[in-house]
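Only one protein chain is missing; all other protein chains are in place.
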Amino acid sequence: MDRPESAPSGQPGDRPSVPEQRANGDPYLRVRDLRVRFDTTDGVVRAVDGVSFAVERGRTLGIVGESGSGKSVTSLAVLGLHDARRATITGEIFLGGRQLVGLPEEEVRQLRGRDMAMIFQDPLSALHPYYTVGKQIAEAYRVHHPRAGKREARQRAVDMLGRVGIPQPARRFDQHPHEFSGGMRQRAMIAMALVNDPDLLIADEPTTALDVTVQAQILDLLADLQAEFHSAIIMITHDLGVVSQVADDVLVMYGGRAVEHGSVEQVLRRPQHPYTWGLLSSVPSLHGDADADLVPIRGNPPSLINLPSGCAFHPRCRYADRNGDRSRTEVPALSPTGEAGHLVACHLAAEERVRLYREEIAHVGVAR
Amino acid sequence: MSLSPVEGVALAEIESGGDAGAPERRDVLGRSPGQLAWRRLRADRTAMVSGVMLIVFLVLALAAPLIEMAYGIGPREQFQNLLDGFGMPLGYAGGVTGEHWFGLEPGLGRDIFIRLIYGLRTSLFIAFAAAVITATIGVVLGTLAGYLGGWLDAVINWITDLTLAMPFLVIALALTPTLVLRFYGEREQVSSAFGVGVLIGVFAIFGWTSTARLVRGQVIALREREFVEAARASGAGLGHMLFRQLLPNIWAPILVSFSLAVPQFITSEAALSFIGVGLSDETPSFGRMIYRSLDYLQTDPAYVFFPGITIFALVFAFNLFGDALRDALDPKSSR
Partner (left out) sequence: MSASQVDEAREAGSTAEAEPLLRVRGLSKHFPVRSGLRGRHLVRAVDGLDFDVRPGQTLGLVGESGCGKTTTGRMLVRLLEPTSGSIEFDGRDITHAGRRELRPLRQDLQIIFQDPYASLNPRHTVGRIIAMPLQVNGIKPPGGVKARVRELLETVGLNPEHYNRYPHEFSGGQRQRIGIARALALRPKLVVADEPVSALDVSIQAQVINLLRDLQRDLGLAFVFIAHDLAVVRHFCQRVAVMYLGKVVEIGDRADIYERPQHPYTRALLSAIPDVTKLGPAGRIRLAGDVPTPLDPPSGCRFRTRCWKARDICATEEPALVPRDGGRQATACHFPESGPVGAETGGPVDVTVEEVSK
């Protein structure tokens, strides 16, 4: 594919680590033209259709999208968790220089947990109910450290529990998941994900099931741990507020494709895709006029089995008819906006997008 | 013999979707869950083959008197002239001829084909009647226990456990002769209807527990669903809750358990008739035929073969269809 390179490096850096990373060469994870296809009885579902991104160590990529946008399918593909009998995966996934697509299951399993780990939305279903939390963490350690003794693994697990802010970790080690509160369970999940010191951490809606006050704690914890372990993080979420807090770069997905990609500053402050505009203006906010109506995106998210032709967003886009039939017939390519590292897939001309955002969107909702 | 009300309603629901309206109307009409299940069933080749086989069996059983007329031989007619001196049928394969398609019974010389047709009728009638009764008892008790809960649930559970603890065979063996003695005395000829009734009764007493448990579990799961609460918040009474909100959502498992119960009763009837507590020799049935045929296993294997293969095909078709039905109604459970 002649898709432009979408590595976020080289933008006006807001972190000093960027040039240093570039000097080291490739980013830790580089995904290029990833496609995930499911053949179902109702037809072919293109859950991910040509997505590219890269994450460097010490940085966080936020993948934003609604249900059915393909954001979770993308992360499962990176982890190699799709059932090969049902999903067809093509493209490139380079993890630390190794191509994962097409790698035998056994080798991907070796990498999982050691080089990359995942935090799930619902820790209760991700933890085994019959084993103690500590034992599960110690077991996860011993899988990748076969020569570690029981005592060493236990010590490591207790350390990790303490590190993620669980009080009295030695006592908590011997408790079962149901004895943990929701926030503590999510901390234990994070401890388990980090026990082998992975370089890539994928968090799929890690705070969606938690209360707001606990969510704030967990996001702080992830930021602290990242500073300490210098890992790359992919944060998958539907919540722009979470993205604004933790992400360095943002990838906005819609209908299985990337529609906007850039630094958090670019995507949230100078967004250029009408879908991103819609997301920003429909978020209820704590500021501004509470009596004014919210500005929702009209229509409903598309079904992946029956994606609209051309630009998948065109039935919901207020500006779709400014380009004649193009929006309906032609899939817009993800192309540079002129600002380094900022990519948008939209048929509107770049100057028009900037003008529209300034004149029509920026003062609405929270997007001001 | 009629279809059970359970299956009848469900089929009506499915069929109304199958050919409702012109294609252009379908867009607005929408597809009901029943219609979707019907489509999945139609796409499943196993379901279609076994379904067609079942329909053939049903038609044969229903049309037994017509077949008798066309075939020209009754189930009790004896053809002693076609037997040899030892009572064995003359000719090959147990006396198979253009006249007697499946040959003749050794000893009495009755036509096997027409007895099989009538045996099919008896077996299917007993199995369907027993399945309908057990399904009804199970649904009523299961729904009440699940929805109302409390002491009623405790009592019904207790009865279920008690029933499950009773040894089916021992009681069937003890009960049947006692009942026969009680109503007919030592020497009287027992009527076919009585034997059939006793069998259905025995099945009904023992067979309802699994349906009751299944339905109870389903109802408990549904009871907490918000659409049930929405109906309650609108002031719906017990009748509306049970018949409008809950039952339409548990047709699927009931239907599956029904379609799997029928073959079970067919084999149970054969087994009971085989050990001699079921039907008398007067009533044509699979069990009696197989029981009698075993004496001739070596001398006349064709006598064992025809009833054996028929009951096998019937039960096999029912089980295949039941499984396919389950997959069609609940695609998640199989994948």
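Residue numbering begins at 1 within each chain, and the chains themselves are lettered A and B in the order written.
Keep in mind that, in the parts below, a contact is a pair of C-beta atoms (placed from the backbone, for glycine too) under 8 Å apart; a residue touches a chain by one contact, two chains touch by 3 or more.
All values reported here derive from a predicted model rather than from experimental measurement.
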Exercise. Considering the whole complex, which of A:99, A:125 or A:181 touches the chain not shown?
Worked result: A:181
Exercise. In the full complex, which of A:119, A:189, A:268 or A:346 touches the chain missing from this view?
Worked result: A:268
For this session: Could you please point out the chain B residues that touch the chain left off the display?
Result: 28-34, 225-227, 229-237, 240, 244-245, 248-249, 251
Seminar exercise, completed: Residues of chain A touching the missing chain are 66-67, 167, 181-184, 211-217, 219-220, 223, 238-242, 244-246, 264-265, 268-269, 278-280, 282-287, 290, 293-298, 300-301, 316, 366-368
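Keep this in mind: only the chains that are shown with their structure count from here on.
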Exercise. Which integer distance in Å separates the CA centroid of chain A from that of chain B?
Worked result: 55
